[in-house]
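Every protein chain except one is present and positioned as in the full complex.
Entry: chain A
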Amino acid sequence: MRPSYFQTYTPAAPLAVFRVAFGLLILASVVRFWAKGWIDELYLQPRFFFPYYGFEFIKPLGPYTYGLFAVCGVCALLVALGWHYRLAAMGLFLSFTYTELMDKSTYLNHYYFVSLAALLLVFLPAGNYFSLDAQRQPAREHTHVPRWTVDALRLLVGIVYFYAGLAKLNSDWLLAAQPLRIWLPAKNDLPLVGSLFNYPITAFVFSWFGAIYDLTVPFFLLNRLTRPFAYAAVVVFHVLTAILFPIGMFPYVMIVAALIFFPPEWHERLLERVRAVFKRPSAAQQPATPLVYRPRVQLALVTGLALFFVVQLLVPFRYALYPRELFWTEEGYRFSWRVMLMEKMGQVEFKVVDSATGRTRRVNNSDHLSVLQEKMMATQADMILQFAHYLRDYYAAQGVHQPQIYADTYVSLNGRMGRAYIDPTVDLARQAESFAPKPWILPFDDEISGL
């Protein structure tokens, strides 16, 4: 009788490779962020930050923010080495996630992916093989792990791609080739291919290819015959996006993450090569020592994973609970693998009215916000509201009597002419944040059909 899926074991090498590569990439990410001076620019300089709803207590730590990044980098290194693995993975998840929650204006989908993958690593047995822990305590070394532990990572990566593909199934992307039609001509000075970008047909080809790629690549990566071609496509696609767009580490994270789809033997060969480089003994003759969870532990882990993935599958669709155009209101937009979908730009000017005297001032946003914060806020209603509340408190402290805050906004989306975004007659000082639809966002007056 074949053992059931949950009794099947597979070599631990894929988890080990993922752990090492992931840890090193995050370390590189932290070093890059630090070296570019972004810790100072994004988390120390601004006077105001945009916390996430419900996480208002998470704030930058002043100069200790550097310590937070140091902890994150050290944990990433420890994860890569597999040294005090469980604790390091926990530290990595907490420090990285804390950092991402400090300010909405730095939200990136790949940071969210890193947080989720780090969370999975806390619970997956990725530190029991090819790790310092295993070397120091041979009793804890396991050459094999339950198959579901590797498949969990595959499922996470698969969801990222597939959902990113679903998000592209809309009329702007497929029928108007937006926003690539705007973005590609801006890169027409690239050698060789640049001149092609002047032709909108190129944007159509890229849009359709991108959508089909995202929707299908996880499946082609699963299949032995198509895998080499699919992985070549992964590399080409992500290198291209790295050249074309300022998306930082995202392409590299995905190029590395997609390796999880390769068979265990491939990972084992890779590890053998690493061992050879470091003059470590080969593991070829090693007897199989599978990690067998006690039934209760396995049940708890599998149940937890199932819950995690149910949430992952549902959260991107929460936008359907909101009545109006997602791209316009952005209600339910984040945490949904909507990557590079919109060219959205805006300007917002705040009016502060003294309730007693009627005296009206206008706010110079740059007195309070960084360039990035101002740019991000200008197109996102929840951030406009947060800043309005900050202004209310700021001007009340300056002696303005019950300040009323009005936003004069102008937002352009995917090449449409800009239009007013927030009702300019609504006093934002008196509006509360919640998950409910925001009635003071003005209508989009256009339609983007699709998912």
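Going forward, contacts are C-beta pairs under 8 Å (C-beta built on N, C-alpha and C of every residue); 3 or more make two chains touch, one makes a residue touch a chain; residues count from 1.
Convention: contacts and distances are computed from a predicted model.
Selecting from "Aspartyl/glutamyl-tRNA(Asn/Gln) amidotransferase subunit C", "Imelysin", "Branched-subunit amino acid transport protein" or "Peptide ABC transporter substrate-binding protein", the unshown chain of this assembly corresponds to "Imelysin" (UniProt protein name).
Between the chain not shown and the residues A:247, A:291 or A:315, the one that touches is A:247.
For the chain missing from the display, the contacting residue among A:216, A:312, A:347 or A:402 is A:347, taking the whole complex into account.
Among A:106, A:128 or A:431, the one in contact with the hidden chain is A:106. Interface residues of chain A with the unshown chain, by the touch rule above, are 36, 38, 41-42, 106, 108-110, 169-171, 174-177, 179, 182-183, 185-189, 195, 198-201, 203-204, 208, 245-250, 319-320, 325-327, 339-347, 349, 354, 359-362, 364, 371-372, 375-376, 379-380, 410-412, 415-418, 447-451.
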